[in-house]
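Every protein chain but one is kept in place in this view of the complex.
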Amino acid sequence: MKNSALSTSWRDGRQWRYGSAVMLGLSLVALSSGLARSADAYLPIVMPITGFLSVEGGSQRNGAVMALEHAPGGKTIDYPVFDTGTSATGAATALDKALSNGKPIAAAVSVFGTEMVAMMPVAAEYKVPLLTISGLAKITESDNPYIFRFLPNDREIKVAHARYVVEKLKKTKIALISDTTAYGQGGFALLKEDFTKLGVKPVYEDSSIAPDTKDMSPLLAKVKASGADAIVVHSVAAPMALIVKQAKAAGITLPIINSSSIVEPTATALFEPAELKDVCAETPSAPETRATPKIKEWADAYKTRFGLEPDGLALGQYDGVMMALTLIAKGAKTPEDLRAALQKETYEGVAMTYKSNGKGDLSHDAEIVCWDGTSRIPKVVEHYAGPDMVLK
Amino acid sequence: MITFLQLVINGLALGAAYALVALGFVFIVNATGAVNFAHGDLVMAGGYAAVGLGSLAQIPAVYFLPLVAVIMFVLGVALALLAYFPLINRPPSTVFISTLLCGIILQNAFVVLFGPQAHAAPPLLKSGVAHFGEIEISVQAIGTMVVAAILIASQYLLFTRTQIGRRLRATAEDRQMAQAVGIPAFALIAATFGLGTALAGIAGALLANQFFVYPTGGIPLSVYAYIAVVIGGWGSIAGAVIGAMIISLFQVVVSAYVSYAAATGLLYVTLLLIFVVRPQGIFGERVQRRA
Partner (left out) sequence: MLSWFLSGIRLPLVLATAALAADALFFANPYDMRILTLCGIYALLVLGFQFVFGHAGAVSLAQATFFGIGGYITGIVATHFGAGFLVTFPLSIAGPVLLAVVVGVPVLKLEEHYFSLATLGIGLVVLLLAIQWSDITGGTNGLPGIPSIDLAGLVLSDRRSVLYFVWGLVIVGCLISYQVTRGLYGQAFHLMREDRVAASALGLNIAHLRFAAFILSAAYGGAAGALMAHVIHVVSPENLDLALMVTCLTMTVIGGRTRIAGAILGAILIVHLREWFRVLENYYMIAYGLAALSVLILAPYGLVGAIERLRAMLFGRSPGPKPPSVSEQAPQAAPAGHYDHILAAENVTLAFGGVRALDGVSFTLRDGEIVGLIGPNGSGKTTLLNVISGLYVCDQGQVTFRGRDITGAPAHLISRRGIARTFQHIHLVDDLSALDNIALARAGIDGAGLLKAISTVGHDRLLERARRIAMAAAERLGITSVVMEPCGGLPYGTRRRVEVARAIATGPALVLLDEPAAGLNEQEQLDLAERIKTFAADGITVVVVEHNLVFLAALAERLICLDRGKVIAAGLPDAVRRDPAVIEAYLGLGASEPIPIAAGAP
């Protein structure tokens, strides 16, 4: 054997060092996790803390943490946070790590549909319920019994969105726009279906707006040319904010009805209040409006704890984790107990009453909020619940 | 009413912003030959600097733009010390990767410092729209175009008319030779990274008003700068400006007639076709490989 690429490379002796390093690392991890397991229950948080959806992931993480810090019944909960990096591969791996790391009773997991899809087989493997607020319709439409969702299914909330435009605003010439993210594409398909069921065919459709698009004038030119009387947008925050701002700057006065990402306080902060005139949005709940005393109390506590205005994502995740914690306090000891209880119990949360429809969807309420051009805090103009959010 | 002319004007305005982004990139290319893939993230850093300074003092950006440039100059020298000098004798792809890693570090530093959400920086002079007959154009876009024109012209003059420019080019071509004839190559390279980054910062401060600044916002800008510089011809300033204009033309004008996705696809297909016809870029010179 003469020297050649492999024979020299085999001589490096890196492997055993790697091996011992990994084993040392693993034993340290095992040791530390063993020591940390003195709490009553282990409920890891697996969410996109970095990457494209870190705003949404951060909100839901805060909501979960707030619930876990105030677990009822004097229980102490161990809740390490695992970042998914806004990636399906990362999410499956992170959930795997979280669930193999102790005896989990449940996990609070990502708002991001693609990540949910990747995490579902892992949950089924470990038989641990996942508490999520991801709207992606299909996650509760497969036969996975471990998914529990505490915000409305996008399929339902898009019905509210479409009905408000058609029935309340009486608009029939609709420009339907979404970005190319998973969120945008999913909402676009549902809205299109709902408008069709309501007897309205959009006069303009565009689901190809990349989330980093800067100049929206070609889009607005096409919308104007189509003769639309309302603009319906389903998109993540940044492109939506650009569409609204540039439409206002170009003197377009059509009402713009958005998906919930614009309701997040970090998104409204990008606007001058006047730019939000005649802008509306759907949202599962709007805690920043502090509409009820209960919500006000919660929203104030949230702001004190995190220094931020709360949003619907945080509140939904808070209610979901709090429902699970309440059931644990009432005696659910194993993941299976908890799964059964989540399936049949009713829970009075801060935002609404939660009750599973048998498929793991517990939330069936949505609000339409609008801005009047004087403040960044919107007003609730319409409430949809339960059967209102199903179209035949 | 949004007319074709309006779209072309909007395209030029966005193209000026992209040209400004490409300018810092091509500056570093011309003086060191290095591809700085953290460039887009440095543009974002400039945007964040403007957001931070704007929140401290409620004044138009034009007053603190020089301060943004100074902060970014320091950041650029730090980047050179961290990601360029230690790798100066390695294959060029090593610097490509070290700057990519610096980009990742920057993106996540933004999340820690400013949060994951988008921010808007104060306008250069004031917000609002100027009207020229039927055509309307935001004051910020006019400001961006003016600043871009000034900086493009200055960089062109620097490289073609001044001693320092010639020294920079000599250093990029052959560092050892440059040092042998007494050019202080290391100081020049450090200054180059500083200036290129300052240019990125100015671009970021201007872009962050209209188009926001967010942690991952720099990635497409790095790609655009790279595309602009390559389409135009490696190291050509005029080429980079034309390249930036071509990108914005597709994004703003072509996309008025086809979907955004199709316009983007057409941009990349055009790029590939340009390579088939002119493998050296639009303004690049065809050279026989030196033997």
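Note that the chains take the letters A and B in the order they are written out, and that residue 1 is the start of every chain.
One rule holds in what follows: contacts are C-beta pairs under 8 Å (C-beta built on N, C-alpha and C of every residue); 3 or more make two chains touch, one makes a residue touch a chain.
Note that the structure is predicted; figures quoted are calculated from it, not measured.
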Query: Which of A:Thr93, A:Asn153, A:Thr213 or A:Ser363 sits in contact with the chain that's absent?
result: A:Thr93
Statement: Of B:Ala78, B:Leu100 or B:Ala170, the residue touching the omitted chain is B:Leu100
Statement: Contact with the hidden chain, among A:Ala182, A:Ile295, A:Leu342 or A:Leu362, goes to A:Ala182
Task: Could you tell which one of B:Ala22, B:Met44, B:Leu207 or B:Ile227 touches the chain left off the display?
output: B:Ile227
Where the unshown chain meets chain B, residue by residue: 35, 82-83, 86-87, 90-94, 96-98, 100-102, 104-105, 107-109, 111-112, 219, 223, 226-227, 230, 234, 261, 264-265, 268-269, 271-272, 275-276, 279-281, 288-291
- prompt: Can you list where chain A touches the absent chain?
  reply: 1-16, 18-19, 22-23, 25-26, 49-50, 80-83, 85, 87-90, 92-94, 96-97, 99-101, 113-114, 117-118, 120-121, 125, 136, 138, 142, 180-182, 184-186, 208
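We adopt the following convention: only the chains that are shown with their structure count from here on.
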Field: Whole-Å separation of chain centres (CA-atom averages), chain A against chain B
entry: 34
- request: Please name which positions on chain B make contact with chain A in the complex.
  value: 1-2, 6-7, 10-11, 13-14, 17, 108, 111, 115-120, 127, 129, 136, 138, 210-212, 214-217, 219-220, 248, 251-253, 255-256, 259-262, 264
Task: Using the touch rule from the top, collect the residues of chain A that touch chain B in their complex.
output: 50-52, 54-55, 57-58, 180, 206, 208-210, 212-215, 217-222, 224, 237-238, 241-242, 249-251, 264, 266-267, 269-270, 272
